[in-house]
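Take this structure, written in structure tokens, and hold onto it; I'll ask about it next.
Note that one protein chain is taken out, while the other chains of the complex remain in position.
Presenting chain A:
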């Protein structure tokens, strides 16, 4: 039988998908073990045991200085920054994107500005952000918003302006005004696209979050990683990276689920 026709069942899919991941883990453990055989105090490739040990201290033992459970405090702080940043960006994408997409005069006025902001690498703005907004939470959230909002706005605007002209004309013949076209025709169709845009923005949003936390911070996942980098504490860095990956996957899955649940019509017949 040809490979193009081979369908893999559910159980097989899970197993096949696990193979490369397990292989990587195995390669890692073999390499770590061989390094530890030479130097038991090796920091570069920590053994799972030492990772578990350092992580359990961060997970369950309150920090002497702040009294917080470090890992959870980091996670909470980072998710809060990410959530606020994503929330503001999503709202901006929806409002500005709809206006740009539906109303040609608005597009003519603000389109070039949005494009202009979108092409500036946000990291290059960091020193300016610090001076303007200080080093607190505001500048960290602002970096995320500046990083992802323009791209999301452009995506929504392009999607809305590409809606079939017939729909708008039909609404107008039925007596709708511009506002009603925006709310009743464009908005519902923009919603699934918005969820999709958030999914695509998640990756960059994490990058901007970690960069902001690396520069000036006292709590957060990125802060911890860059702090312990100073003494090569891979036993903390690797679990933190894995945790970030898990959080990102969970968010992506949640958004996909939400989209299928709320807008089944946008996902074709099979759903």
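Following the convention adopted for this analysis, contacts are C-beta pairs under 8 Å (C-beta built on N, C-alpha and C of every residue); 3 or more make two chains touch, one makes a residue touch a chain; residues count from 1.
Methods note: contacts and distances are computed from a predicted model.
Asks: Can you tell which of "ABC-type transport system periplasmic component", "GMC oxidoreductase", "Carbohydrate ABC transporter permease" or "Aspartate carbamoyltransferase regulatory chain" UniProt lists for the chain that's not drawn?
Replies: Its UniProt record gives the name "ABC-type transport system periplasmic component".
Asks: May I ask you to list the residues on chain A that touch the chain which is not drawn?
Replies: 1, 5-9, 11-12, 15-16, 19, 22-23, 26-27, 30-31, 34-35, 37-44, 50, 53-54, 64-65, 126-127, 130-131, 134-136, 214-218, 223, 226-227, 229-233, 235
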